[in-house]
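Taking it in order: structure first as structure tokens, then the write-up.
Heads up, one of the protein chains got dropped from this complex, but the rest are sitting where they should.
What follows is subunit A.
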Amino acid sequence: MVRVYALGVLYKGVNSATVLKAAYDLQSFSFFQRSSVQEFMVFVSKTIVERTQQATRQSVKEGEYMLQVYVRADNLAGILISDHEYPNRVAHTLITKILDEFTAKVPTNLWATGNETTIDFPVLPQYLAKYQNPREADALTKIQNDLDETKIILHDTIKAVLERGEKLDDLVAKSDSLTMHSKAFYKTARKTNSCCSF
């Protein structure tokens, strides 16, 4: 399945990252899971952005999901959550494009203090819908084939991104941004995924 679940623009502050704008496509999750899934996507995006160096691109594979992140030198970060079949290059080109547009649209002084309600950048849902089909984005890819002075760093699991001694389970347990409900959801998901699924 080639699918984009979430697109987000974040700001990497000194201690923590904040979401400036995000769009989600959660149709493929069951109704009662959607809110938890969304909370999780926010949580994971923040965690990863906080652990990504400036001016680097990372692609993190976790199970069947793929998380693409790019933190620019000016601390603006873009994130795209897709499944693992979505081509990395297309994803990163898309992130670059969105960040450029964001910079043009939203003045720099608002970044550090802004949040999802104060920032006016309504085009994300459109992009999310349009790039569900990566071949549409292909034309774009061809133009920017020389996209990179920055290389994409690939990671096979989210563990590789966490700092030494950190565990995702602990981070989830400690987090204030996740509700009780989502934590219970995380625990069950962990359990069901641990044995073979058919």
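Keep this in mind: a contact is a pair of C-beta atoms (placed from the backbone, for glycine too) under 8 Å apart; a residue touches a chain by one contact, two chains touch by 3 or more; residues count from 1.
Note that contacts and distances are computed from a predicted model.
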item	value
Complex member absent from the view - protein name from UniProt, among "Transcription and mRNA export factor ENY2", "Prefoldin subunit 3", "Protein prenyltransferase alpha subunit repeat-containing protein 1" or "Large ribosomal subunit protein mL38"	"Protein prenyltransferase alpha subunit repeat-containing protein 1"
Among A:Ser16, A:Gln53, A:Asn115 or A:Asn133, the residue in touch with the chain that has been omitted	A:Asn133
On subunit A, residues whose C-beta touches the chain left out of the figure	1-3, 28, 30-33, 64, 85, 87, 132-135, 138, 180-181, 184-185, 187-188, 198
